[in-house]
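A single protein chain has been omitted from the complex, and every remaining protein chain is retained in its original position.
By written order: A and B. Residues from 1 in each chain.
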Amino acid sequence: MWLFEQIVEFFSFQDVNIRYVALGTLLLGASSAIVGCFTFLRKKALVGDTIAHSILPGICLSFIVFKTKDPLMLLLGAMLSGWLSVYVVDYISANSKIKPDTAIGLTLSVFFGIGILLLTHIQHSGNSAQAGLDKFLFGKAASLVQNDVITFGIVSVILIGTIILFFKQFSLISFDVHFAKTIGLSVRTFEVILSTITVLAVAIGIQTVGVVLMAAMLITPAAAARFWTDKLKVMVIIAAIIGGISGIFGAFISYTAPSMPTGPWIVAVLSFIAIGSMLVAPKNGAISKIRKQNKNQRKILEDNIIKLLYKLGEKENEFFKNRSIRTLKNYREYPEKKLLKGLNILKKKNQVVLVNDLWVLTEEGKKAGMRIVRIHRLWELYLTTYLRIAPDHVHEDAETIEHIITPEMESKLEHLLDYPEKDPHSANIPYKNEKDINE
Amino acid sequence: MSDFWIILTGCLASVSCGLLGCFLILRQMAMVGDAISHAVLPGIVIAFLFSGSLDSVPMLIGAATFGVITTYLIELFNKKGGLQKDASIGITFTWLFAIGVILISLYADDVHIDQDCVLFGEIAYVALEPLISYIPGLSAPSTVWVLFIVMLLIIAMIIFGYKGLFLTTFDPSFAAAIGVSTVVWHYLLMSAVSVTTVVSFESVGAILVVALLIAPAATAYLITDKLPKMLVISALVGIIASFGGYYLAVWLDASVAAAIATVLGIEFTLAFLFSPQNGIIIKRLRR
Partner (left out) sequence: MNIQVDNPVLEVHDLTVSYDKKPVLWDVDFTIPYGNLVGIIGPNGAGKSTLIKAIMGLVPKGSGYIKLYDDTLDSVRHKVSYVPQRESVDWDFPASVLDVVLMGRYGKNGLLKRISKKDKEIAYESLKRVNMLDFASRQISQLSGGQQQRTFLARALAQEADLYLMDEPFAGVDAATERSIVDLLLEMRKEGKTIIVVHHDLQSAIDYFDWTLLLNTRLVASGPTEKVFTTELLQETYGGKLTLLSKIGDLMKEKQFPAREK
């Protein structure tokens, strides 16, 4: 009951503090996710990590030079050094044999090192005004106050506004830089704008989740969203929702256990959603792949058994005779369990009926079996004719492909091969009726 | 005397990291190294919870395990999950690090594994440790002993495994073609990185470890064209930074680890500009 009470208390947002924290983390999560989509698509997912580690020296320098903790001044410092780091990474990889991943790791660790150097220098110099500078390192979401939320709000509006305004251009430079250049788009300018808003998102976001985890706020929602859609607009929206929800959930968990840092919980929720998406998303998810494979196995089984019945009928020139399991097994070796499973699937489709423990083909079943056999033989002919494969090598291939050919492909095959009567092994190719051949 | 222990700790960590870092950057796995250095955190915490102490051996096992897990997860997300390489790295390490921090706040809040320490360590603490003598006549803080042994192991690994590391780094296809398992060497290297990372944590912290893994190797890469030289120069660059960093930290009254990282940055910049073969200023002067 206690947990339930907490849920009610939190989500009713009656407590002002809760409102601030929830709103703040929501905005943060959503706006980072939106910006992160573009860095993700440009395959620069780790740039977020670089910037996160690199803003610290700027903040400290700003404090040292301007002797103030005015957030705007600190932000300015953060943005400058964040921006510088992006430039340094690109410059190093473009002007030496240093590879991009090395440039990133080098820049982020050195910049961060310089940042800590300055920070500890400030801390040890006994300047009491510096207390709290280190919140940039670890993030203190639970202590968000009204001013912070207002700042988040403004920054989020700027970020989202910029993305909406330049959506087309950002899409182009993310997907096809060369094309963008050829149509005269000033790629450089838009790269700069994109970098700037990324730095801004990081500089703000770090105060909630801390340095190490900031990268996740950018990458993880985008990666999760990617599994659900191929369209950029949809991806951005899904990412924003995932980011926002994770933000609020993280805040909630931190609320129920006040000594818990919020950042890690937000990232834990994000990662859970991302990994879940990897598994579950239709079409691209891993579970969906497994489901497809199972479906294929079922189809292969039922096709093979109906084909078996048809061919038995063809051989004995009598299709609708009662057949025992033993007869079937004699004709083609099959584990009995599988045989029964397949026969039951066929029974449901009315392609066979069960009469006193014996199985009989129906008219429907005969048509279905005939179709598989026809496709098999047509495909064998296709392989020998167009792929020039030896006749004694085509059977296995046809055994597989016969299950996958659609009716549309079937008519293409018939047409391509000009309605042949015999397959490469001189077996008849059965057509539904004479009409088909003359179509 | 305490200066000596601090600088020595830095040097020992530098050598281990500098040597391994050469192979990391040549395999374009610098960020995987960065990921491992963060992702071992849960391993350390779990080891602490199981063993009830901050002893090195359980920590090393916990770290090596999580290093392997990290490597495996990155491959899994990339190959089976269809996720692009950089995102696989980013998601894996942030997730594991988040778990680590959560575990700390849940179970280990009062112990000195705190975020500060893990992130940037305090190499100066080494001077406060009691001296232990494993070899008669030679006594040193236990951190130093551990770092020393790990360094010897790494050196041995590189000497005996040189052909395998060279082969699988330079031409993995050819390696596979002659029947060498690239997977084994990959995991071997990453396990070594995990172990080195963790022994260095307590003294130099996660961020400096990343700097030590990448910066000296990158600097050496710009200075020389021969792998054996690159390994030696990488270790030297780290040693110089340990000295320089210590005195910089004393002068500025700041964190020693951070100062070492800063000096590494300076060394890299000098190489970037002035390296006889690759320095951009040298190249410009030649024209």
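The rule we apply is simple: contacts are C-beta pairs under 8 Å (C-beta built on N, C-alpha and C of every residue); 3 or more make two chains touch, one makes a residue touch a chain.
In this text, all values refer to a predicted model and were calculated from it rather than measured experimentally.
Taking the complete complex into account, A:97 is the one of A:67, A:97 or A:298 that touches the chain left out. Of A:147, A:344 or A:400, it is A:400 that touches the chain left out of the display.
In the complete assembly, the contact with the undisplayed chain comes from B:167, out of B:61, B:153, B:167 or B:280.
The omitted chain makes contact with chain B at the following residues, 26, 160-161, 163-164, 166-167, 169-171, 173-174, 176-180, 221, 224-227, 229-230. Mapped onto chain A, the footprint of the missing chain covers residues 97, 289, 292-293, 295-296, 300, 304, 382-383, 386-390, 393-394, 396-397, 399-401, 403-406, 409, 412-413, 416.
Rule of thumb we're sticking to: only the chains that are shown with their structure count from here on.
Work out the mean CA point of chain A and of chain B, and you get 32 Å between them. On the side of chain A, the complex with chain B involves touching residues 40, 43-46, 48-49, 53, 92, 95-99, 101-102, 104-106, 108-121, 124-125, 137-138, 212-213, 215-216, 219-220, 222-223, 227, 259-261, 263-265, 267-268, 271, 274-275, 278, 284, 286. Chain B makes touch with chain A in their complex at residues 25, 28-31, 33-34, 38, 77, 80-84, 86-87, 89-91, 94-95, 97-99, 101-102, 105-106, 109, 115, 119-120, 207-208, 210-211, 213-215, 217-218, 221-222, 248-249, 252-255, 257-262, 264-265, 268, 272, 278, 280.
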